[in-house]
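One chain of protein is taken out of this complex; the other chains stay put.
Per-chain numbering from 1; labels A, B and C assigned in written order.
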Amino acid sequence: MSTTMSAAMKRTLAISMLLVASFALSPARAATEADYKAAYATADAAAKEAAGLRNQWTVTVTALAAAKKAADGGDFDRATAAANEAEALARASIFQAYSEKEAWKAMEIR
Amino acid sequence: MNATTLPHPTRRLILQGAISVALIGLGNLPFGTAHAAANDKYPEEAFRQKSEADAIKALYGKTAEPSDKIKLDAPEIAENGGVVPISVTTTLDKVTSISFFVAENPSALAASYRIPDGTIPAVANRLKMAKSSNVVAIIEADGKLYSATREVKVTVGGCGG
Amino acid sequence: MASSIRVRATNNGDVTEVQALIQHPMDTGLVKAPNGELIPAHFIQELKFECNGKDVFVANWGTAISKDPYVKFSFKGARKGDEIKISWTDNKGGSDTTTAKIA
Partner (left out) sequence: MKARISLLLGSLSAALIAFALASPRVVAADKVDPVADAKAFQNFFFQKFPTVKHEDFVNGPYSVNEDMKRQWKEKEEFPPYEFALDAGKEMFSTPFKNGKTYADCFPNGGIGIRQDYPYFDTREGKVVTLELALNRCREANGEAPYSYVKDEMASLTAYMAFTSRGKPMNIKIPDDPRALEAFENGKRYFYSRRGQMNFSCASCHVQSPGERIRAETLAPALGILNAMPIYRSEWAGMGTTSRRFVTCNSQTRAVPLEPQADEYRDVEYFLSYVANGLPISGPGARP
């Protein structure tokens, strides 16, 4: 009963992992402070939404902190990359919260 | 270093103190000045040795040979590196000292027990282990040293965080 | 405050079994505190058990002894009701002592 479902879950996890990995590699011209500020704002908004769903991931919080730290150090390339990663993680945790609203029933002992 | 002033220091003790202080200066003990652990002085030197062999030499001044008359009880996989129940018992007689060594710990000697006569040659205690390692029990019986060894696996718990 | 030493001594016939659990941090000096500084070494070095005026067991401990240390041993030649004196000293000069009746 639950085996088909967990295979699907594995696929969604694999896809979200791939998604996160692809961000680290994306080539970009030198990011400016403005790029960083925009990226950080969307990441922060996504993180707040995840927190609102009470499903925040610790790695989102650390990525946001890394972004701010890099920005304070003037390294906007790294800061923007970290902010994008934080956004991707926050989106993944939001997706997890919504999909689990139903998916948990698959694992329930009946 | 161990200049605990004794109420009425005898010449021998002063001499011995001087020798060990001089040797410490050399960094290692070319020959064991320590004597059998039977005396009640805290074996500071032995506890400082990194390797098991040096610690045994510093503590007893001689080497041990394995013996099947020693039953060393240790878990195969430690439930937790901070609390590893280890116990030993032996059928050897005239036992005067029992010691435990954890080879891979920062300093090998973990504990050394004086066994006055009339006390059963067996001890149970809980040791800390930095990582997977051989645990060695050394028993001094009738002036000779015997050993038993068990390998204990240690790793962290949990799935990451 | 109750003593830091908990002892259980039980005698059956000739052999008395003694168990002791001692409340002590047994810090190795190699562990970092949350604020990043090293917690200084603080561990029991000697633990002595005396009965009827004689040492029956002496432990010399290093930094590899677990927190709240435990030890168990047995000895002959004591009877129910005899008293065991237990005392320890640590590397910072701290100490504690207690006595226990053999049950």
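Convention: contacts are C-beta pairs under 8 Å (C-beta built on N, C-alpha and C of every residue); 3 or more make two chains touch, one makes a residue touch a chain.
Just so it is clear, the model here is predicted, and its values are computed rather than measured.
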Touching partners, among the displayed chains, of the absent chain: A, B, C
Absent-chain interface as seen on subunit C, which is shown: 2, 6, 8, 19-21, 23, 67-68, 70, 72
Hidden partner chain, residues of subunit A it touches: 4-5, 8-9, 12-13, 15, 19, 23, 26, 28, 38-39, 51, 54-59, 61, 84, 88-89, 91-93, 95-96, 98-100, 102-110
Those residues of subunit B which, in the complete complex, touch the missing chain: 75-83, 85, 87, 124, 154-161
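Methods note: only the chains that are shown with their structure count from here on.
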Cα-centroid distance, subunit A relative to subunit C, in whole angstrom: 52
Approximate Å spacing (C-alpha centroids) for the pair subunit B, subunit C: 17
Subunit B: positions in contact with at least two other chains: none
Per-residue multi-chain contacts in subunit A, two or more chains: none
Residue numbers on subunit C that touch subunit B, as the complex places them: 15, 26, 28, 30, 45-46, 54-67, 69-77
Residues of subunit B defined as touching subunit C within the complex: 37, 40, 42-43, 47, 82-84, 87, 102, 105-107, 109-116, 118-120, 122-129
